[in-house]
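Left out: one protein chain. Kept in place: all the others.
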Amino acid sequence: MRMLNNFCKEYRVYYEDTDSGGVVYYANYLKFLERARTDFIRSLNISQSEIIAKHNLAFVVKSCKVNFIKPAKLDDLLLVSVNIKNVGIASIAIYQEIFCDSKIISKAEIEIVFVDLKSFKPKKIEKSLRDILMSKVAI
Amino acid sequence: MRMLNNFCKEYRVYYEDTDSGGVVYYANYLKFLERARTDFIRSLNISQSEIIAKHNLAFVVKSCKVNFIKPAKLDDLLLVSVNIKNVGIASIAIYQEIFCDSKIISKAEIEIVFVDLKSFKPKKIEKSLRDILMSKVAI
Amino acid sequence: MRMLNNFCKEYRVYYEDTDSGGVVYYANYLKFLERARTDFIRSLNISQSEIIAKHNLAFVVKSCKVNFIKPAKLDDLLLVSVNIKNVGIASIAIYQEIFCDSKIISKAEIEIVFVDLKSFKPKKIEKSLRDILMSKVAI
Partner (left out) sequence: MRMLNNFCKEYRVYYEDTDSGGVVYYANYLKFLERARTDFIRSLNISQSEIIAKHNLAFVVKSCKVNFIKPAKLDDLLLVSVNIKNVGIASIAIYQEIFCDSKIISKAEIEIVFVDLKSFKPKKIEKSLRDILMSKVAI
């Protein structure tokens, strides 16, 4: 599944990311996935910390499905992609891949919800923000 | 889905687990899930560090599907369950739940593979180990 | 340096704590130290999350000096101590040790400040809280 309109960024594997099995600890791949989503959002000139400060609203992960295909190791340079598949009223469906040495090592389906940080109830993504995200839906 | 034969253990939420959204960081729920799987394995008198030291073999996560239903907060006491659904030649299918104040807050389907830590190729789970795991399949 | 009046608690080392050097990642010892401080505070019936919710005040670390004497490994059970050395107007000096198999593996001097979480300016520790802490100064 190769997509247009996607965002990619590189992240280095440091000691902190690995475990005594000699490879990246499984939960830490989700950190790389989140960094890429955050950098993607930033690349759209949307400031998450500003949305929190102003409205106390934030994007939170509702579900994730991750396949760990090959392990990454210390010093590896990972390329992480972000592809918006769908933008709903209060949610976003994202598909992500992690590559190392041009080989896919992980893939993930992430469901994001826009919520009020006090109640954790879903909130409508405001039109201007939604328009930006819609324009980035990968095809 | 309530199961028999399952394992449960409590884990506390500390500052390290939370993020600036005020709740547990999404990837950190996977740490709680892994701690419970490790403590479950230990409760069966299987030593993972011994299996690594002797055979350089280990259980690694091949895929995970996690639903984040409600957030956990600082100081919360989480109850994490482990239910073996199926034991294959080189793999185990596990279902886990996380509870807080008797309410389910996360559920996860985890696929584990038994691999050689050098090649990361799947290895047959040896009979004695497999028998123990099979006897714990949740019903 | 053996102290009276101190608090001790055990914490298990999981995969998440280790790195590809085969031992606990150096920054993660600070997590074990902080868990013990938090559990010590909880044992005094002081709720940190309540103090934050009510007053937006919290204890934060101003400085730490940690000696890593021996490494801890996967599955190790660590015993972590907390000894209050001094309680100031807005600060606490703490000495901590980490033991594994009855041997000291780390020791730490921690300086804590009580701050307003908005301004991060030091705030006077209120008398009732200060009295409880003073009564626990290790001798």
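Letters A, B and C mark the chains as written, and numbering starts fresh at 1 in each.
Here is the rule we go by: contacts are C-beta pairs under 8 Å (C-beta built on N, C-alpha and C of every residue); 3 or more make two chains touch, one makes a residue touch a chain.
Just so we're clear, the structure is a prediction, and the values are computed from it rather than from any experiment.
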item: Residue, one of C:21, C:88 or C:122, that touches the chain absent here; value: C:21
item: Absent-chain contact - pick from B:18, B:48, B:83 or B:106; value: B:18
item: Residue among B:12, B:73, B:123 or B:136 touching the omitted chain; value: B:73
item: Residue of C:46, C:66 or C:132 touching the missing chain in the full complex; value: C:66
item: Hidden partner interface residues of subunit A, rising order; value: 12, 14-16, 31, 34-35, 38-39, 42, 47-49, 52, 73-75
item: Those residues of subunit B which, in the complete complex, touch the missing chain; value: 15-16, 18-23, 25, 27, 73-74
item: Touch list for subunit C against the chain that is not drawn; value: 20-23, 26-28, 30-31, 34, 52, 58, 60-68, 70-71, 117, 120
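Definition applied: only the chains that are shown with their structure count from here on.
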item: Distance between the centres, which are taken as Cα means, of subunit C and subunit B, whole angstrom; value: 28
item: Touching two or more other chains - residues of subunit B; value: 31, 34, 52
